[in-house]
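First, the structure itself, so that you have it in front of you.
Heads up, one of the protein chains got dropped from this complex, but the rest are sitting where they should.
Naming follows writing order (A, B and C), and every chain is counted from residue 1.
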Amino acid sequence: MAVSRFAYVKSFEQPDPLLPNTYIIVRVDGHAFHRLSQEHQFTKPNDERALQLMDHAAKDVMNEFQDVILAFGESDEYSFLFRRSATVHKRRHAKILSIVTSVFTSSYVFNWPKYLSETPLKYAPTFDARVVLYPSSQEVRDYFSWRQADTHVNNLYNTAFWALVQQGGETTVQAHQTLKGTMSKEKNEILYSRFEINYNKLPDRHRKGSILVREQIASAQGHNKPSTEIVLLHCDIIKDDFWQARPYLLQ
Amino acid sequence: MAVSRFAYVKSFEQPDPLLPNTYIIVRVDGHAFHRLSQEHQFTKPNDERALQLMDHAAKDVMNEFQDVILAFGESDEYSFLFRRSATVHKRRHAKILSIVTSVFTSSYVFNWPKYLSETPLKYAPTFDARVVLYPSSQEVRDYFSWRQADTHVNNLYNTAFWALVQQGGETTVQAHQTLKGTMSKEKNEILYSRFEINYNKLPDRHRKGSILVREQIASAQGHNKPSTEIVLLHCDIIKDDFWQARPYLLQ
Amino acid sequence: MAVSRFAYVKSFEQPDPLLPNTYIIVRVDGHAFHRLSQEHQFTKPNDERALQLMDHAAKDVMNEFQDVILAFGESDEYSFLFRRSATVHKRRHAKILSIVTSVFTSSYVFNWPKYLSETPLKYAPTFDARVVLYPSSQEVRDYFSWRQADTHVNNLYNTAFWALVQQGGETTVQAHQTLKGTMSKEKNEILYSRFEINYNKLPDRHRKGSILVREQIASAQGHNKPSTEIVLLHCDIIKDDFWQARPYLLQ
Partner (left out) sequence: MAVSRFAYVKSFEQPDPLLPNTYIIVRVDGHAFHRLSQEHQFTKPNDERALQLMDHAAKDVMNEFQDVILAFGESDEYSFLFRRSATVHKRRHAKILSIVTSVFTSSYVFNWPKYLSETPLKYAPTFDARVVLYPSSQEVRDYFSWRQADTHVNNLYNTAFWALVQQGGETTVQAHQTLKGTMSKEKNEILYSRFEINYNKLPDRHRKGSILVREQIASAQGHNKPSTEIVLLHCDIIKDDFWQARPYLLQ
């Protein structure tokens, strides 16, 4: 049985290198996580255990890809930033996309029992993912601002929504109605006046999302390549401070 | 915090529809499975449990995508054929690639204990994947012939190799040396004369790989759309018989 | 001055092979030809000389690319069909697209005086172009049917429109009004009853467009590769006859 006779089919594989020297962002998104969170009774509005599991899976992606220097997660999504000089897997699109997806998914399932030990996984959870290229550092900053602003908007809404339902006794339909058209200020007011919740004192993780950053550690001897470690933060990444303290992120 | 100010970054997402009316094949491959099989003591040359687990994961991909009508697996790889008329996820490349990868990976990790209960998973196994398009049915047939011919060549080699090592007392270096440059006929001869192994009587699964096919079942009432079920086979798919019996596969 | 220091910029050129074994169609379109036809007083509704010039330019594209076996032209556009097995320029997208565009444009300008000798070209006319891939022969047939049906619809409209203006004394605004919402039958009726024009007896070139086909000529000795010649036709290519007489077109 000659393999060679059929091997011409390999020539249909198209080359797919990503444009050199652009920032690569891969965003992983939970696929049908509304159902997953219901079937496994995730705490609302935020399930601390599930968020920690997301962070764990993201850290595994960063351990697989040394070129990922920053990641941002909220809810059931995570974004990974590859340094612009990355040449891993010859920057082949399908290779990078599929491995990030697989590492994230595998870690999520594998580590589930560590974080949700009392809630056995009922079925295999899945994610989808996409690759986006950014030519300049400004766009990368704006990308992460976009995701963190989204985190804020969603979390404020969800916090108010579930307060109305869980503490205010409203139905979900009523709660949506109550919040319809409200501005941030009004949601803050509802939380404070009706439920004595000071939104700004809620956990940073819920309000800011999770930032995983590959920090450079000054080595003892100045001439060595700096070693790095992955650090989990829940801080503001919209303002300049975070980036100014880490100029190597956007080099 | 205005999400809208940053939302322009979304415009960098490039459209990626796959050419309409072409056959889509997604091939999933084990990533660093040499190490995985060693760390978890997979039986050589074939680990029945690990192969069954692969089949399970592949079946889950077919349950996720009704357009996958045929799949072929061997060792740590699986290929999925989408019908040419498929419009799932608007044929978006990244969507299809990432979900297939994620479903396969997730199912593999989730179902591991069902098949390798006595060998707990030590770490999260991963896969990579790629998409290839084929414009005509002949190429699709040749693609699957290519993979099955590869299965045969690899399995014959591995069967002889491990017989030399496990039963013949050769080191792995010696076994490679013994087989170097041998033709199929000679490997068969080594197996038969030295180890009384009749290669052609070995399990079909090992020699032919796994075929998952979405079979059409005639419905009771002739006018209904036929219902389907996914069937696992280990038969020849290089010759015409398999395809002639299932004309709907290449329609 | 070291060229080599800067040569890395070449690595930003992305590979762009067209999917193998698909039919390649390149369609060239006049860019701003409304103005061109006005400034050079093209005869309405059809300028025989300008159409012949288009055919000439198209023939030059076929002389450049032996793989182009069929071309169809109407008005200021021309479509070129490459045989599916074509490997010219390694099927590189930009190479094929730019050369077809350039040959067509260059021939159009170069040969203008041969066809419109009494109307010197006032400025450089231009075209744009695109590449479309088709996986199966049915789509190729439908593509050419699409263009020829378009020719018919446009030509019938334009013939009626200019008859109303040139012979009926209507303004262009009135003529558009007269034809608004009319079916083919009514346009035929207007032409016949008011202007004694039998649409079906008008020149085939105007009603059917131009077909350039690379015909196979039986060679004297049966064993030789058949030689070919490019033939200009103005016949129906929607029905089966044209294709059945030339099975090699869609092989």
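Things worth noting here:
Everything that follows uses one rule, which is that contacts are C-beta pairs under 8 Å (C-beta built on N, C-alpha and C of every residue); 3 or more make two chains touch, one makes a residue touch a chain.
Note that this is a predicted model, so its numbers are computed, not measured.
Remark: the absent chain touches shown chains A, B, C in the intact complex. From the options B:Leu19, B:Val88 or B:Leu250, the residue with contact to the chain not on display is B:Leu19.
Across the entire complex, the residue among C:Val109, C:Leu202, C:Ile230 or C:Leu250 in touch with the chain not shown is C:Val109. Panel shows chain C; residues 1-3, 5-10, 12-14, 28, 31, 60, 64, 94-95, 97-99, 101-103, 105-111, 121, 123-134, 139, 142-143, 145-146, 148-150, 152-153, 238 of it touch the chain omitted from the view. Touch with the hidden chain on the side of chain A covers residues 19-22, 84, 133, 135-136, 139. For chain B, the residues in touch with the chain missing from this view are 11-12, 14-15, 17, 19-21.
As a convention for this text, only the chains that are shown with their structure count from here on.
Think of the whole protein's Cα atoms as having one middle point; the chain whose own Cα middle lies nearest to it is B. Interface of chain A with chain B: the two copies contact each other largely through the same residue positions, with over half of all numbers used appearing on both sides. Between the Cα centres of chain A and chain C there is a gap of 51 Å.
Within chain C, contacts with two or more other chains are made by residues 19-21.
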